[in-house]
Each structure stands twice: as C-alpha cells, then as structure tokens.
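Read through the structure below, which is laid out as structure tokens, and then see the notes.
Apart from one protein chain that is not included, each protein chain of the complex appears where it belongs.
Each chain carries a letter (A, B and C) given by its place in the written order, and its residues are counted from 1.
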Amino acid sequence: MTVPVELERHIDEIVTHYPPDKTRAATLWLCHLLQEYFGFLGDEQVLWISNKLGLQPINVWEVVTFYPMFTTKPHGKFHVKVCRTLSCELCGCKNIVAHLRKKLGVGLDENTTDGLFTISTVECLALCGTGPVMMINDETFENLTTEKVDAIIDRIRTTGRLDAQPLPMPLAAHPLEKRVLLSNITKPGYTGSLADYEREGGYTALRKALAMKPDEIVAEVKNSEIRGRGGAGFPCGLKWSFLAKGTGKPVYLVCNADESEPGTFKDRQLISYDPHLLIEGILISCHAVGAKVAYIYIRGEMPGGAKILQKAIEEARAKGYVGNGVEIYVHRGAGAYICGEETGLIESLEGKRAYPRIKPPFPAVVGLFGCPTVVNNVETLANIPHIINKGSTWFKTMGVSGSTGTRLVCVSGPVKRPGYYEFEMGKLTLRQLIFDVCGGLKDGRTLKGVIPGGSSMPVMKADQIDVPLDFESLRKAGTMAGSGGIIVLDDSVDIVGATLNVAQFYAHESCGQCTPCREGTLWMEKMLHRIERGEGRPLDVEMLYEVADNIDGKTICPLGEAAAWPVKAFVTKYREEFEKHGG
Amino acid sequence: MEFVVITMAKIAVMLGVLLTVVAYTVWLERKVCAWMQDRVGPNRVGPFGLLQPLADGLKMMLKEDVLPRHITDKALYTLGPLMAMVPALVTAGAIPWGSQLPLFGRQIQCVVANLNAAVLVVFATSSFAVYGIVLAGWASNSKYPFLGGVRSSAQMISYEVCLALSVVPVFMQIGSLSLCHMVEYQTHHTWMIFMPWQWPSFLIFIISAFAETNRTPFDLPEAEQELVAGYNTEYSSMKFSMFFLGEYAAMFVMSAMMVTLFFGGWSLPFAPFNRPATTLWIGLAHVAIFLAKILVFLFLYIWIRWTIPRVRYDQLMALGWKIFIPLTIVNIVFVGIVLALWGGR
Amino acid sequence: MLVQRPKLTFWERLYLPQVLQGLWQTLSHIPRKKFTRQYPEEKPPLYGKYRGAPELVRDPDGRVKCVACQLCEFVCPPKAIRVVPGFRKEGASDASVEKEPSDFIINMNRCIFCGFCEEVCPEEAIFLLRDFSVSGYSREEMQFHKDKLLELGGVREDKIQKWKNK
Partner (left out) sequence: MADNTVNLTIDDKAVVAPKGMNLIEAAKLVGIEIPHYCYHPKLCIAGNCRMCLVDVGMPKLGADRKPEIGSDGKMVVMFGPKLVIGCNTTVADGMVVLTKSPKVVKAREGVMEFLLINHPLDCPICDQAGECRLQEFSVDYGKAESRFVEEKVHKPKKTALNAKITLDDERCILCSRCIRFMRDVAGQDCLGFIQRGSHSTLTCYLGNEPKTNYDLNIVDICPVGALTSNDFRFQQRVWFLKQTKSICPNCATGCNTVIWSREDVVYRQTPRDNNDVNQCWMCDYGRINYKFINDPHRLTTPSVKSATLGQRVNLTWPEAIRQVVDKLRAAKRDSLAVIGSARATTEELYLLKKFSPSFAAYIPRVGTGDNFLLNTDRNPNAAGAMLTGFSSDYSVIADGIADGKIKTLIVLGEDAIVPELLAKLELLIVLDILPGKTTEAAHYILPGVTFAEKSGTFINAKNRIQRLNPAIPPLVGTKPEHLILSALLAELGGKRYATIQEVFADMTRDVPALAGLNLSKIGDSGVEVKS
C-alpha cells in the first residue's frame, strides 16, 4: 500500500491541527482521507494510520468499526445512501429504497456486479425538510421521486461520474418570522463569502469584542440569558463561567456542528449560507473564554458544509481574523449521533470511539485533551456576534422571559411548506407554526401528532399543540424544545411503525458503552419489530414501557432519555394503536 | 453284648430320627411362618423347598468357623454350644417313642433306656442345657451374649421349678416315675388330658415348657431387638447351628414329654393301638402315632411364636415365681384331694 | 402429660382370649392367597415415576447431553458421582457446546437412587431410569463409567433441545 506524497503531505498538515502529543485526534481525519483514496479501510490502512500516529492498531480499528461512515470492505464507486429516518420515512423513503434495489438489482450493502453502485440506508442526513433524500458519495439529492432517482442513476451510468449538486436557493422569510440569524441569507446576491458578510456589517462585533475584556463579554452573554440551542437548553453564559481558571492548561472551544437529531436541519443552513457568522461567533467566544484553538466538529454527513467552513476559515485567515492568536480547525465526524453529546463529541474529537464520559468531571474542568473546554452549538455561537453588536438588552427584548432571543425551527413531515424558520421564542404557538406558517397538512390530511424538538422528544397529540414555542411552555406541556426539529405526523401514519423507526434509530446510534442503552434500545427495536409484524403478545405494551423506563435516567449520557422518551410517549399516548397490532 | 448292639442301634436310629425331625421342624417353622404372613416360604431347593434343611446344613458346615478376636477362653467358648445341644439329645433317650417292635425274632422295646425315674432324668438332664447358654454368654466376652446368658439362666432355673412341680399330680395318679409306665397306664385307663383335674397341671406344664425352651413369648435370652441375638451373637457356622439344634431338639423333647405325660404317648384309645404291638407294622404305626402327636405340639410351638409378642422380663419372672409356683403347689394339694376322694378312677 | 391407663376387664386381664384371638388370626391366614412374586422369573411391574439407577441419556440426534457442569456431583448426598470434565470434539454440529465429560463415573455401591442428580441437572442429561437390580461381582464392576451409563440411558425423546436455538 502506498500513500501518494500529495495525500501524505495533506495528512501531515492535518496532524498539526492537534497538540503534538495528542495526534490521536487526527485518526478520524486520516480515516476519511484514506477511505476517500482507497475506497475502504482494510488492515493495511489501519496499520498505516496507527504507525503514522504512533497508536496501537486496535485504537484505530475501534474507531473504524465504530463510525458507520467508515467501511472495511470496498464499496461500489458510487455509494448511494438513502436516509431511512422518520421524516424521510414519512415522505416515502421506503419506496425509493425499493425502487433503487429493483433498478440496480442488488440488496442493501451489496455491490453491483459492475462495481459502480452500492445501496445503503443511513440514519438522518439532516435534510428532513426536503425528504426523501439520498447522498451519493458527497453529493446530496433532495425531494426524491422514483423518476428523479432514475434520472440520477442513468446519468451516472452514461457519464460515469457524479455531478456536483448546487446549493438550493435559501427559503424566503414568512411574514410571521423574525429573522436575525437568517437575516443575511435571503439578501439578493449574498453568497456567504467574506466580502459579502463584511458588506453586511460582518466582523464589527469581533472588533468590538476584542476591545472588551473577556469578563465583560461573558457578563454580556450571561446577561442576555441566551440558552443553548443544542437540545438541553443550558444557559450559555453560565456554562462559560464554569470554566476552570488558573489550571495552567490551554482552554479549548468546540463548536458542536454535529447536527444529527432526526428532524433537525437548522445548523446546516447557517453553515451553508452564512459561515462567517459562525466563525465570528467562535472568534468572539474564544476571546471571551481565553481559548487559543477552536474546533468545529461538523458531522461527517455534511462534507459540503465542511468544505464551505474550510473555505471561509481560509478567507478569514487571509484577512487576519483567524490565525492571529486564535486558530479554528474543522474536524469531521463520521456518522455517529452520539457525537452530538458534548463529552461524546470530545472523545470523538480526541480520535476515539465517541463514548460519552462520566460526569463529574465536567468538560469545563476536564474536557478536550484533559483541558478546560467549552462546547457550544452552532446556533448558540451564531447568536454571539448579534449580542455583542446590539447588546444583551436588545437581545432580551426578543422572546419571553427564560427563553430570550429567536429560535430556528425546522419543520418536516407531511406539511405543505416544510423547512426552516426563525421566530422570537414564545411568540408563536405550535398550531400557528403548522397551520399558518407551514400552510397546514398536505392533501387534506388531518393532524395526528407532533414531535416538537427532534425525534428524541416526547410526541404531542393533535389537541395539545396550542402551546407557545419556548423552553418553559413546552416543558410544562410535558415535552421539550430540544433541538427545534419539528416532525409532523398525519393521520396516515402508523404509530407503531413510527415508534419502530425512532427506536431503530436509537438502537443503531447507541454507542454501546453503558448497559441500559446498549441492551435496551436493541430490545425495544426487536420488540417493536415483532409488534409491527403482528406478533405482539398481551402485556407487550407494558413491557415496552417498562424497558424504556429502565433505560430512562440510568445511562451515562442523555441518549438514554432520548431513546426512552419517544417510546414512552408513543406508548402512553397512542396505546390503542399498539393494541391493534396485538400488543 | 446283644444288649449293647441293640442299644447302640436304637441310639443311632433315635438320633437319626430326632435330627431329621429337628431339621424339618426348621423347614416347617419357615413354611408356617410364611403361610401365616401370606408368603410362600422356602420353595427353591427341591419340591416345596423340602431340601432346604439339607442346603442349610451344608451351608452351616461349609461356613468359616469364625473365632472372634476378643474370645479369651476358647475352651469354654467351644463348650457352650456343645452343652446346649447334648443334653437335649440325651433326654430323648428316656422317652418311649413306641411300644415294641417285633424284629429278628425279638421284642425290641421302643425306648433307649427304660428307667424307673425317667421323668427325673429328663428334667435333670435338660437342666444341663442352661450351662451351655451360661457358658456361651460368659465365654463370648461380649455384653449382649453375657446379658443373654444371665437372663437365660435365671429364666430356666425359675421355670424348672414349675415344670417339675406341675407334673407331680401326674405321678401321684400313676404312682410311678417311669415314662413307660405312664403310657401303659394311659392305655389301660384314659389319657391324662381327658381327666379334668389334671388340666391345671397340663396348662402350667405347657407354658413352663415354652419358657424352658426359650421360645416365644418367652425368648428373652435371645431377644433380637434388645440383645441382638443374645448368647449366640458371637457364634457362627457349626457352633451356631449347635445352638439351633439344641433349641429345636429341646422343643422336640418337651413335645415328647407332653405327649407321653398327657396324650397317651404312642397309643390311640382304640385297638389295636391301645396295647403293645404284636406285629412290626403296628409297632411302626405306634412310632408314627407318637411322631404325629409331637408334630402337633411342634406346630403349636411355631404357631404361638408367629402370633404372640414377647413378654417383658419382669412379667416372665413374676409369672414364674408369683403365679405358677404357688399354683402348682395348690394344684398338688387339689389333685391329692381329688385322688383321695375319688381314687382317680 | 399423664396417660390414663385403660381399665381392663377380667377377661382382658386374663389375656387368654386375646391370645386365642391372635392364634385364630394367624391360623386363618394359612390357607389364604399368597402374595409372593417369584422374582427373577416374574418381574415386578414398575409405575410411572419409578426411580431406578441414574443413567446418562442422549438427545434424539444422538449427542451426549451432559456438559460436565458437575452439579450432580455437587448435590449427590452419598458422593457417588464423579465427573471428569473435558473438551467436546471439534467439528460436530453442536460445536458451540464446548464441554462434555471425558468420563462420568457413578459408584452404584454408593448410589441411593434419591434422584437429586436428575432434579439438579440443568441440561436434562441424567435420569433415574428403570434399572433397579444393579449388581456385580466386584466393587470395580459397580463403578459405572460414561460409556456404560450412556448405553444404559439410551436416547431420550423429549422436547428440550437447548442446543438447537442457542
């Protein structure tokens, strides 16, 4: 096995992104690069990487087998990955998969005889609003129909190559929206380049912030009462203030761009259309927390986003924003939902299996490479320039008490206008969102339920949706705002199937570290499969609930709850549907 | 010389018959007990298990003669079983087992020794058996045989008194101690048992005979439950079988005594069986009658053994000393009065 | 506690009527039907749950069911069982079951046919079958080894076949 000089040089450059004694962190990057070149990661590749980084081969092998994007066997030249998660299933991805299998004449994960294609189903691709979707190698194809699929496959067959797909046009704002973060993207001619961003007043906040003391910035952010937009809703300023001081160790800032919650596709928009907003937010935050290095952990399924960010960072470096005391590096994930959990993300960033860490210690004390670390969501960081620019008081005028500012929400499922929207928090109810903003359900269907914050949040029945969209109101309604991914279920949806789909997602994404989640998620999936086949037995529903309850709250990381809550909610709220299946 | 030859021949015949009867008593005992318990009993050796005694004897003879290590006085230990068996065989010599057999031109008396004081000889000799048991108990040098020996001597001494006293009324009536005379008397008159004033004597005699022969319900010297096997615990093979033989021979002798004293010996109360035989056939018939009567008593022994449980030792001694001895004395007086008033006829 | 002795009547105290009654009782049994069974020629009938000698069984596919867990050895009250654990031969269809006794010895001199081994066996491999007259001419002969036990036990047709769906 020989690695071309060019590639090795690239690899050597990547390795410098990490502290010299922590080069293990480059494992994921190296895996990506070698897989891109060789098509798969076999023994030779694993040994090469372990030699390169001075690791034991098992360290690399563990990583390779953990992340679904890495393959140990050669795939076809074009790897067709169809999203099978809830939003896409609601939009008919099963038909697409069946059609593809028929057309290419292969089963899942089999290579066509000509070596061109392999079909796989994958978990959420964060394009839920435009489902069904698929990725072929690094290109995404949205709003699929069987005709469209035919055309794509035929074109690849005839030309023998894959066309680069352009970014779709950004969605125009609805009158009920208040766009702050998304204010730039629909401006005419706005491309997201540094020049465009600066023209719209970009990087003024950075200049302002650099003139401030870090403590002042932290105070300002604290005062804005901005809560984390990742899912847990922890106040951002408070998080920063917990950072261990005087340890003598460097401080790291990590931007969590591992947007993998099914139904959520908001960060993708920010990264794709306005990357400099994020970069400015990161630079300000680094200044505030005293970080010299920031990593953007972007999920592996967004190669386009990674490229955009890298380009933007180069632009910013050319202008001296980046590299002048603060470095920003892009770190690609490789398809693990668990990396959305901050300690799992840190482990993954360190080049290991994304096993969430036990807490305490918290990352603010012992985080990335054993140093104090702040992990913030993309949307949270994108808010920072606005807060600095216009002040925390201005920020607090938006939204309601306890949920300040605006929020990006993503709507998917059978509504007329799915997509991403930005609202002041608490100023709009779920009903308004679905029926006014999104134009109601398609084809005269009726509403059956709504999952209000990504698939891990408890479902709400159709009569519960008169609730304002903010953290507290949703919590009082028995669910959570989560990551803002709203999945709409209409009356044609089989709840058992939907529960199975969600359970399957969590069983697939369970990292396998701690017992309840490792064993419980797969058990729930198997049970639901059985119930769906109509082989349910009496007391199965109770058992399902109990198994979910046994996972809930017993795990290392919140994925336990994430897997348990939807099942518990579906079982309690739609019990009769389960009983129809014999459960 | 002729007397010696004839006597030796009689002894030989008598011993042969006696030992055969004893052996078959064992067979009978096992058979009867089996029947009473709804079983079949010995049935493997020969037809109806008739060869069983032979097999038993053979086994006994072939068995290793174990001499336990703790036996210190080997002579006494060996003497024990001999003393238990020999007296029983000796007493048989005084009992008339028929009238006479006309054979080779002679009238051969069917008794080894026709003694004047035959009854006394019988009692005296049979008392020797207790020495055997006491010796066995002592020489075994072991606690169970010892206890068995002690019990046995006490029991036999006690009941010997009753045994002897109980038959005094019979002598009083007959006026002789010769057993031949007794049979003769009964052939001329009637059997003692048909004289109601002799009934108490018979009852006490038969019960005492049970006690004297260590048979149930008075088999305390060898009480299995308490004393393992009493005086014969430490014995095996031929020595053990000598005890066995002695016990059954004693049973035979006691039965013979009862037959002779109360049931007319070899006679039947009609001709030609009520006077001494004139032909060989009648003589042999007398012997058969005598054996048949004994058989009935042997059956009685067996019957009672498999029916009645063992009495307690204090009950046994109380019965002997407190009831039987006074009773026999009263009986003597009573029969004396009867005889004085009615002359016994 | 004092037990009041029953007051006996004169006849009872005399004891003789009871003796006669007893004598009649035993005598009356003499002509009755006998229960003796002529054993070696006439075998006794064995009923459902009869517990004879413990023996090893094979499953319907002819495999040794015992996996040498030694629980029977542990539970055996007279310590009659001795198991020598060993490896199962490779390549068989049941290779996932790695263990079987290389020898299995039951000392029939000691065995009391209590059935604890059958009860404790997690693999349903040992059963108290119908052999009740276990005899031999030497102590050595009474040590039943694995092959003999398996031959005596034969194949047991039952539904429990754990290996099939392991």
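Throughout what follows, a residue touches a chain if its C-beta (ideal position, glycine included) is under 8 Å from a C-beta of that chain, and two chains touch if they have at least 3 such contacts.
Not measured: the values here are computed from a predicted model.
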Touch partners, limited to displayed chains, of the chain removed from view: A, C
Contacting the left-out chain in the complete assembly, out of A:T146, A:Q310 or A:N550: A:N550
Residue among A:F66, A:F369 or A:F471 touching the omitted chain: A:F66
Subunit A residues that touch the omitted chain in the full complex: 43, 46, 56-59, 61-62, 65-66, 336, 353, 355, 358, 360, 507-516, 518-523, 526-527, 530, 537, 543, 547, 549-551, 553-556
Interface residues of subunit C (partner: the chain not displayed): 67-71, 73-74, 85-87, 96-99, 122-123, 166
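Just so we're on the same page, only the chains that are shown with their structure count from here on.
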Junction residues of subunit B - those touching two or more other chains: none
Of all residues in subunit B, those that touch subunit C in their complex: 32, 34-40, 303-304, 306-308
Residues of subunit C that touch subunit B when the two form their complex: 19, 22-23, 25-27, 29-36
